[in-house]
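Before we start, here is the structure in question, set down as structure tokens.
Of the protein chains in this complex, all but one are displayed in their positions.
Here is subunit A:
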Amino acid sequence: MTALVLLDAEDGAIPQTSRSAIAAAARLGDVDVLVTGGPETIEAAAASAAKIPGIRKVRTVSGEDFAHALAEPLAALLVALAPEYDHIVAAATAIGKNALPRAAALLDVQVIPDVMEIRDAETFVRPIFAGNALVTLRSSDAKKLLTIRTASFDPVPAEGGTAPIETVTPPACRSKSHFVSAEHSSTERPQLEAARIIVSGGRGLQSAEGFKILEPLADKLGAAIGASRVAVDSGFVPNDYQVGQTGKIVAPDLYIACGISGAIQHLAGMKDSKVIVAINKDEEAPIFQVADYGLVGDLFQIVPALTEALG
């Protein structure tokens, strides 16, 4: 069996999420990867992809249509390449979740989102109801299209391979959507999905100003910063900080939840973390039911003290 993995190529680099998708696909058979991008970044991205060990070949497509990962050209491309593959796989990132279902519909296939476990070539486990139930399902489609819950698969290494690179000519696609602009929140910190430690804040931080109290702690720990939906909706931090059912799914070694109550929609995004710490002034807060270590009290005192204590 052969799988094609659609990679998210960001500025010429291959993110950890895509390497988790490769790790998942490797359980299904041989793996080719598909790297798409604008003419300026494609070579660097292809070179990064070729270094990933265990890949049969890297297929690249470059063009203005592909510079911003729009769903229409990506889906048309996946449909064109589909006859060569049994499985088409992507990380369950904004790009994968946008493009794969569209391609699946064009192939008359039911897409299988957020795969957490691969039992065999047609049997998969995925979460439903915000992760309150796990369903094992078998696909009867001739071809399978899946997105991978990246927190459930350890990524393959970034270096060590020398896969051949092949250029593919994309099918003609007259896109009816066009990229206008991007407003990316810039941060020096690790990406949420790749971070070993995450410090996360909720409504308890009270304001954008208040939220900054987490920064020195994150700096000390080399941690990424996450947030609850309320913290995002209230404008404390940008939307891409959100962890949860409808935000990012993370599973770091250590997750420190500060002023977060622990609603099921939030837990859905972080309850697979190895160690959970909760700091909350309400000792009845549901977050304590999943926390390995709970500290009851005012976070405005505890967080600075913890930062200090880390030396």
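A few notes on this one:
The rule we apply is simple: contacts are C-beta pairs under 8 Å (C-beta built on N, C-alpha and C of every residue); 3 or more make two chains touch, one makes a residue touch a chain; residues count from 1.
Simple rule for what comes next: contacts and distances are computed from a predicted model.
Per its UniProt record, the hidden chain corresponds to "Electron transfer flavoprotein subunit beta" from the list "NADH-quinone oxidoreductase subunit J", "Electron transfer flavoprotein subunit beta", "Cytochrome b" or "Heme exporter protein C".
In the complete complex, the residue from A:Ala49, A:Ala103 or A:Cys258 that touches the missing chain is A:Ala103.
Residues 10, 68, 70-72, 75, 93-95, 97-106, 108-114, 123, 127-141, 175-185, 197, 221, 229, 232-233, 238-240, 245-246, 248, 253-254, 264-265, 271, 274-277, 283, 288-296, 302, 305-306, 309-310 are the ones on subunit A that touch the missing chain.
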